[in-house]
Structures are given as C-alpha cells and as structure tokens.
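A single structure is presented below for examination.
All protein chains of the complex are present and in place, except for one that has been dropped.
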Amino acid sequence: MTLRDDAPMLEARAVTRTFLLGANFFRRGRPLHAVNGVDLAIRRGDVLGIVGESGCGKSTLARMLLGLLAPTSGRIMLEGEDLGTLTRRAIARRVQPVFQDPYSSLNPRRSIASIVALPLEVHGIGTATERRAQALDMLDRVGLPKRYGDHTPGQLSGGQRQRVAIARALVMRPEIVICDEPTSALDVSVQAQILNLLMDLRRELNLTYVFISHNLAVVQHIASQVAVMYLGRIVEHADTVTLFRTPRHPYTQALLASVLTPEPGLGVPDIGLGLAFPDPLNPPRGCTFHPRCPHRMSRCSSVVPMLTHEQGGAVACHLYPPSGQAQAA
Amino acid sequence: MSAVPKARPDDTVLEIEDLSVDIATPRGRLRAVREVSFHVSRGETLCIVGESGCGKTLTSLAVMGLLPAVASRRARKLSLLGEDLLEASPRRVNALRGDRMAMIFQEPMTALNPAYTIGNQLTEVYLLHRGGGIARARERAVELLGKVGMASAAERLQQYPHQLSGGLRQRVMIAMALMCGPELLIADEPSTALDVTIQAQILRLLADLQKDLGIALVLITHDLGVVARIADRVAVMYAGEIVEEGTAERVFAAPRHPYTRGLISCIPIPGRTATGGRLGTIAGVVPHLVGEIRGCTFRERCPYARAECAAEVAVRSIGEHRWRCVHEELPA
Partner (left out) sequence: MASTALDAATAIVEPAGTVVAAPGFWRRVWKNKAVVGGFGWLLLIVAIALLAPWIAPYDPYAQDLANRTVPPFWYDAGSFAHPFGTDPLGRDYLSRLCYGARISLLIGASVAMISGFIGTTMGMLAGYFGGKADLAVSFIVTTRLAMPVILVALATVALLGGSLWVVIMVLGLLKWDRFAVVMRSATQQVRSLDYVAAAQAAGASTRRVLLGEVLPNVLPHLIVVATLEAASAILLEAALSFLGLGVQPPLPSWGLMISEAKTYMFFSFWLIAIPGAALALLIFGINLAGDGLRDLLAPDGPT
C-alpha cells in the first residue's frame, strides 16, 4: 500500500500493556500498568528519543514496538499495518533492536560471525558462505576487524560487543532500529564512539531510530524529537530544541535540572522533587506525578491530565489545560 | 604521583604516597594500581575519576584494607589522621573501619542485608564501636536518618531493605556510614545505580552533609559531570595511575593531560556541543597491565604522542595542578 510521505512509519495508538504480578493457582495477580495509553508517531528519518527513569515503561514500550510483546489494548502500526497481524519474520525485516547490556545481548556459545549472521540464517537468505561474508562485511562497517568473526563474545570488550549488536541489527538492512539504552553500560569514551557510529550509520543507511535513554545530554545530542515518560504515560512530547529550551511539564524540568554537565562551579541543583517515590503497583490517583510535583494543585490528585497538543508539542499537565475546553470537575 | 614529601597542614585526614596494588593472575602479576599518591583534608571533597578498569575501586579498597586475597598492596605511606595504616594490626584496622573511616558502595540493592531490619543494621555499627545501650544507638540512628532526609525515621527502623526504594536505601547506607561520626568517607560510585533525579538528590545530600559535618570525602566515579559539580579537587586515573590532579576549576578549564582532555570532549553538553555533530573520542583500548610497564601507558591512544613517551615520564606541575606528560602544554 502506498504511503504519503509524511505518514508515520511506526505508530503507537493508545497502547497499554498490563502485567499481572504474583499470579498463581489461587489468584489472578495484581495489575501493573507498565505502559498506559501511549500515543506515538515516528516518521522516516526521525530519531525519537524516549526518556524516563526506571519503572517508566520505556523498555516495555520498546519490546512492543519490536513486536516481541503484544499490547493489552491499543495498536501498533508499522507502515499502516497492525503489528499483531504481521508475522514475526515480517516485522524482523523492518524493525531491529540494540539492547542495553553488551554482556547479555550476545550468545556466549556462538562465534561473532554466527551471531551477526543469525537474522540472515533465520530468514534463509543466501548460502552459508554468503551469509558469513555478509556478516563479516557488516563487522567491517561497524569498525571491527573481520578476523573477530571467529572470536566468542567473551573475548571482546563492552564497546566491541555493542558494535557486534549493532552489526547484527543492521545486517538485514531494516528501516527502524530500536535502541534501548545502547550506551548506558559503556564507559564515556566508548559511549562517544558508539554514538558517532550510530549517527554515521543512520546517514549512510537512511535509518530511523527510536532511542531510549535516561541520559538527557545524549538524547539532546542525537534525537530530533523527544518523548518523556513517567509511570507508563507520556507526560511531554516535543521536538528536541523546544523541549530542552522550554520544558513545560514539571517532571521534564526536574529531569533537565538533574543533568550534571561537566561544568565546575555550578554545584548540584536542588531538583525539588521531595522523597515520595511512587509504587507502580499502587500509583497515585489523578496525575501520577502529583506527590512529587512542586506545582501541584488540588485537581491534580483527582483528575488524570490528558495529553494536549499545542504548537511545539504535547504535554499532559493541569498547568497547561487545553485551550478553549471546559475542564472536567 | 611521587610528590616530594612536605609537611601537611593539621587538617589532613588521609595521606597516601606511592600506593600500589598487584593482583596475581595466571598470566603474571597485574599491576592494577601503580604508585598512586593523594591526600584529603577535613571538609574537602576529592573525586577520583576514571573509566572501568583504571583501578579506582581497588585504590579505595586498599585504603580500607578490604582487598581480596589475590591482591596485595604496598605503599610508602598510608596514614589516616596521622596513624599509619600499613603497620597497623588487623584488629586496629577493624576498629578504625566504620568508626574513623567509612565506605559507601555502589549497589544499594545488595549492600544492605535483606534479612535484617534497617534499625538492626544501623545500630550494629554503633554498638560495635561505641558500645553502650541499644537505646542510645537507636537515638543516634533516628538522628542520622533525619539528617539524611528520611521522614518518619523512627518507623523506618522497623522496615526491611526490600521495603525501600533504591534512593532511600542509599540514604540508609549513608546514614550507616555516618553512625560513628567518621572523619573520612569513601563513596564508591554512590549514585551510579540510581535514577537521574535521585542521583542529584543523593549527591546534594552528600555535599550538604560534608559541609555540615566537616568530613573528608573521597568520591569515586566515572561520571565527569558529577565530578565537576561536587569536587573541590580531582584526580584522574588511567591504567592504574593518576595522570592529572588539581582543583576542579583548573582541571576542567585547562586540562593538561591528553586523556583528561579526550574524556571531557567525549561528553555532549547541552547548549555547547553541536547537536548531531561528532563527539570527541579516544581511539584504542586500555593496555594490559601485566608485567613490565615502561613509559606512558596512554601513548598508544594519544594524539600528541612522541618518541620520548616510551621512556619514564616526569610529573609536571603548576602550583597544585599536577599532571604526568611530556608536554608542558597541549596544542589547542
């Protein structure tokens, strides 16, 4: 089916994913809404940065975008087709992951070449010799010498392993790469190398990225638009420049204030969030952020703010009510 | 760095000269820490910064006397509040640990014993070193939990670690370290495992406590941002040695060692680094530290390397700012 140029490549519509914890013979388990009503639209060539802290649901969202996990409700559309209707292989040809932990993302019992060639093998592309050749080519492309193809992951450093993971993700020339904290476990100097590599490859291979990270400085450097998640919801979504220049949601502001840049003399800022820490199994009523919010009002504890779209972006906060609409009691 | 020994002012809490840690490996003797020297005074924060494998954690363990059996340490001087730790008996070191010097570890999830209550673990340290009754120990625990910003401290004493979030657990760790009022606090990546917003809170707490109690703080981290914001002085470690040392302002404003410079250029700074542009990198990998090591260990990766880097490299200094390089000043 033909797509308009500006139609989104990957889209999430009201996606929710609920886990039932502690289910056994006798009870159903308590619900954990890891992702709660998320809307996203990613266009070709975008780099969408998703930021949030632990428990915000970004990894769960990543798995749903990869087709590894089905949403409890809502739909994920890949170029207009519902992910639920596509076979895993069809999705795999177009969307691939790069995971966070370089030490667990490579099978320690396989050689590097066979790890990189695995997607080709699964899809039955080419002969074994051809696949190996393609895998080695890919290794070269990500900056690793071809002879590493016969090594095992245990012999490589964290940065090198992450390059292998990138090679594996790109060997089938996908269109979208979901990067789930790809540099968080790496040293700073290695992180810079991997980020440069990712940016180069994006240009060379015309890729679209979803870049999940808790490191705002990195996201600001690499992303074209940013979505901020908190306890399963998107609380703010805007293009990078706008979000970093004028963050609107108090949580976004706190996140930005927490970024400790290597500039001496500025001290550690007071984020102003207080000590209350949310329990995802028992989230606060109304706006889930309100117990920690320095600007909370009375309605914040009873009414869930909706994501309102305005010029420059979207924000879900009672400080920015939708203009011209009557507010529900 | 081998400094010329000179008289230290009276408020020096920790003084180390030429500390080395060797690890016995099947491949030979691994020189994980090589002739490291530094000092910390009361009320001062020294940050030891370096990437993984540079030896910073081993250095802190060597100071505390907590090295694993395969590692051995030696030093020209290692003294806490004027008392020599090298010759001290294990019993004496045990008495000092937790009392005069304390350590906070990286993983608050695993550093607390899940089988005991917070109160139990807090009072244990105090009772061990100060004796006295449980009531006094509990009082002190509540006092410190309040100091680290935990509300309803008295009720918290009954709770178990799993009932607290990561940030709260780290606060408990800090309180535990401060129970006996130590003069030296070593914090090994205290905020790395925590969320970004919690990290800022914990660091701010540490900075405030330090000012409040006047303790000497040695903070070990790989995060240059943390260092810039919290350190009075910085020691940059690479491959087991300190390659640059000085005040935070000087080291960040005018880094003299190529590694420090490279490290700073790797970090994207919102507002300063051009978005989408290339980040600075440091080519190559950390070299093997087994066997004989001659010359500068950074030379394979250094964009300014010269022939003389293969020989012993002298320590240069401008005032308190010291670095180990053949270059007096790096080209812009």
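Should a chain be cited, it is by its letter among A and B, assigned in written order, with residues numbered from 1 in that chain.
Heads up, the rule we're going with is that a contact is a pair of C-beta atoms (placed from the backbone, for glycine too) under 8 Å apart; a residue touches a chain by one contact, two chains touch by 3 or more.
For clarity, every value in this text was computed on a predicted model and none was experimentally measured.
Peer 1: Given that one chain is not shown, which residue among A:16, A:100, A:134 or A:193 touches it?
Peer 2: In the complete complex, the chain left out is touched by residue A:100.
Peer 1: From the list A:84, A:154 or A:322, which touches the chain that is not on show?
Peer 2: In the full complex, the listed residue that touches the missing chain is A:154.
Peer 1: For the full complex, which residue in B:14, B:157, B:202 or B:289 touches the chain that was left out?
Peer 2: Final answer for the missing-chain contact: B:289.
Peer 1: Even though one chain is hidden, which residues of chain A still touch it in the full complex?
Peer 2: 24-25, 63, 66-68, 87-89, 91-93, 95-97, 99-101, 103-110, 115, 118-119, 122-123, 145, 147, 151-152, 154-157, 160, 165, 168, 172
One rule holds in what follows: only the chains that are shown with their structure count from here on.
Peer 1: Could you state the distance in Å from the CA-based centre of chain A to that of chain B?
Peer 2: 32
Peer 1: Where on chain B does chain A make contact in their complex?
Peer 2: Within the complex, chain B touches chain A at residues 51-52, 149-151, 165-168, 195-201, 203-204, 207, 222-231, 248-249, 252-253, 262-264, 266-270, 273, 275-276, 278-282, 285.
Peer 1: For a test of understanding, state which residues of chain A touch chain B in their complex under the given definition.
Peer 2: Going by the criterion above, the answer is residues 53-54, 157-158, 187-193, 195-196, 199, 214-218, 220-222, 240, 244, 254-255, 257-271, 273, 275, 277.
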